[in-house]
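Excluded from the complex is one protein chain; the other protein chains are retained at their positions.
Here is subunit A:
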Amino acid sequence: MTFYFTGIRSFPKLWKSNPYLGLGPGHAYLSLLLKDCYGIRNYKWFSLKPMSPQNTKAMNLLIAKARYVRKRDEGSNKQVSADSPHLFAAGAAKKRSEMNPQSKDHFRLPVRNIIQLPTKPLNSEEWNKLKEDFKGKTNFENWILSQMVKYHSSIDVAKSVLAWVAANNNGVIGYDLLVKYLYLCVFHKETAEIIDVYEIMKARYKRLESGGYTLLIRGLIHTDRWREALLLLEDLKKVIIPSKMNYNDCIQGALLHQDVNVAWKLHQELLGHDIVPMMETLKAFFDFGKGVKDDEYSNKLQDILLYLRNNQLYPGESFAHSIKTWFESIPGEQWKGQFTTIQQSGQCLGCGKTVESIHLSSEEYEFLKERIMRDVIDGGDQYRKTTPQELKRFQNFVKYCPPFDIVIDGLNVAKMFPKARESQVLLDVVSQLAKQNLKVLVLGRKHMLMQNSRWRKDDMEKVQKQASYFFADNISEDDPFLLYATLHSGNHCKFITKDLMRDHKACLPDAKTQRLFFKWQQGHQLAIISRHPGSRITFQHILSYDTVVQTTGDSWHIPYDEDLVERYSYEVPTKWLCLHRKT
């Protein structure tokens, strides 16, 4: 029996899967592991070894460790501090996921490299000998070059391979080998070699494919023949749309050789293809513009910043530094930049200015409301998420009710604390909000009204006394109703749920609407973070400001991503670059 240890990757599943199973006897894992062993594939240079006793030990250790981690986690009561990052702060999801202990260890199969890569050029006999030692299924030349590419061997060694192949093959070398060699040359920035290979390819082949073109473009931009890279780009355009990488290389090349017009032309072309440019490309423009006093150029750079704003893109840390440097280098205008954060009130710590509010304009608001109704709730088939009768009922309900202050996703809130009774949690939340004289709406499903151990009738009656309520059918979706009811009530209304609503965001047709939705969500979603005995619920604070590149003419505020923080797509950066002009 051979064991295939990448099966361990599905280990986390074990911790998460079934809370009722608990951590029982170890054989449960073993059986699961065994199941994962079916996927044995004979990889080229992996030797499959029978499971050694050492590995079993490791596995048991892993299980024991996980058990321990879990116990400890249960023992400690994590207090979430009041100044915790908001729900959409960069890195928050990562933190949340770390609260669920998971095994991070991965077993690596012992890779038995059949052949040691030579470090210096070999002659034909030596290569022949190596070839005889090689027992893989692929052809040897290809494999050895691939390995060299992987470990970035020196080009002389690769050359000796090519020389040997050419000698065996009356002077002909296959395209695949040439491309791999070219990769090595580009990696080591050996321009002379790149030019040579370029000449050979030009002579031998009528046209190349995307990979070859990409490498050639990347190699040629550093040479005097960089304009030929543009010709290659043209060639590539005939068959496929070039990648942002190709454009990036060409633009970098143009800037390197002081040809600004070509660079901007390529940039326009790239935007015309609806490609999102690489941040490096934009950074290159800023780096190039340092110290240049040219109104046209600086206007174009401002356009780039506006592009970032409109597409809700955030520069990386080094790009932010480039922006800062460029602003500070503009002669005659005394810009001053600093890296800061924004206070909860929306004031910049650097200059004290208030950044843009998170609230949508009234047109945007109406537009979003209509879109939610049309795409998320209706979606072309009203029966998918609800029924027409129910929709009617809901619309009438919303119309004749006064606007609410808080809309609660009953099921989500109730299930927040698995060890408490659902109806009890819901009642606690509702009564706490009702004490503050807020008009509350509870959305839920009809099964919540059925008496059982989790949903007590008397609790639900109390809830209904303190709040308005709307219960959808058990097979209907309740989230879209929640969104619409909140939007319908107006800008002051918030909704309570821990759901990030990503699936509903995905129902929206285009990126612009999705961004609008996200902006609104950041400003209106309350998440419960803890519930103390004594039933006091604490909420996550809501962002009052919009995290987006913004300007007031003589100041810029630019949020940026830190290099060491992993940001998920539904999160926003927390660090800002604040630039203002001294007057």
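We adopt the following convention: a contact is a pair of C-beta atoms (placed from the backbone, for glycine too) under 8 Å apart; a residue touches a chain by one contact, two chains touch by 3 or more; residues count from 1.
One rule holds in what follows: contacts and distances are computed from a predicted model.
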*Would you mind picking the UniProt name of the chain not drawn here, from "A-kinase anchoring protein 10", "tRNA methyltransferase 10 homolog C", "2-oxoisovalerate dehydrogenase subunit alpha" or "Proteasome inhibitor PI31 subunit"?*
"tRNA methyltransferase 10 homolog C"
*Candidates A:His359, A:Arg393 or A:Lys498 - the one touching the absent chain*: A:Lys498
*Among A:His188, A:His257, A:Arg454 or A:Arg581, which residue is in touch with the absent chain?*
A:Arg454
*For the chain that's not shown, point to the residue among A:Gly272, A:Gly332, A:Gly352 or A:Pro418 touching it.*
A:Pro418
*Where the complex has a chain not shown, which of A:Lys189, A:Arg384 or A:His492 is the residue touching it?*
A:Arg384
*Of A:Val179, A:Ile342 or A:Leu426, the one touching the omitted chain in the full complex*: A:Val179
*asked:* Using the document's definition of touch, tell me which of A:Leu306, A:Ile475 or A:Ala511 contacts the absent chain.
replied: A:Ile475
_On subunit A, where is the contact patch with the chain that was removed from view?_
16, 19-20, 22-23, 31, 35, 67, 70-71, 74, 77-80, 96-97, 99-100, 121, 123-125, 128, 132, 142, 156, 159-160, 162-168, 170-176, 179, 196, 199-200, 202-212, 231, 235, 238-241, 243, 381, 383-385, 387, 417-421, 424, 453-454, 474-475, 498, 527-533
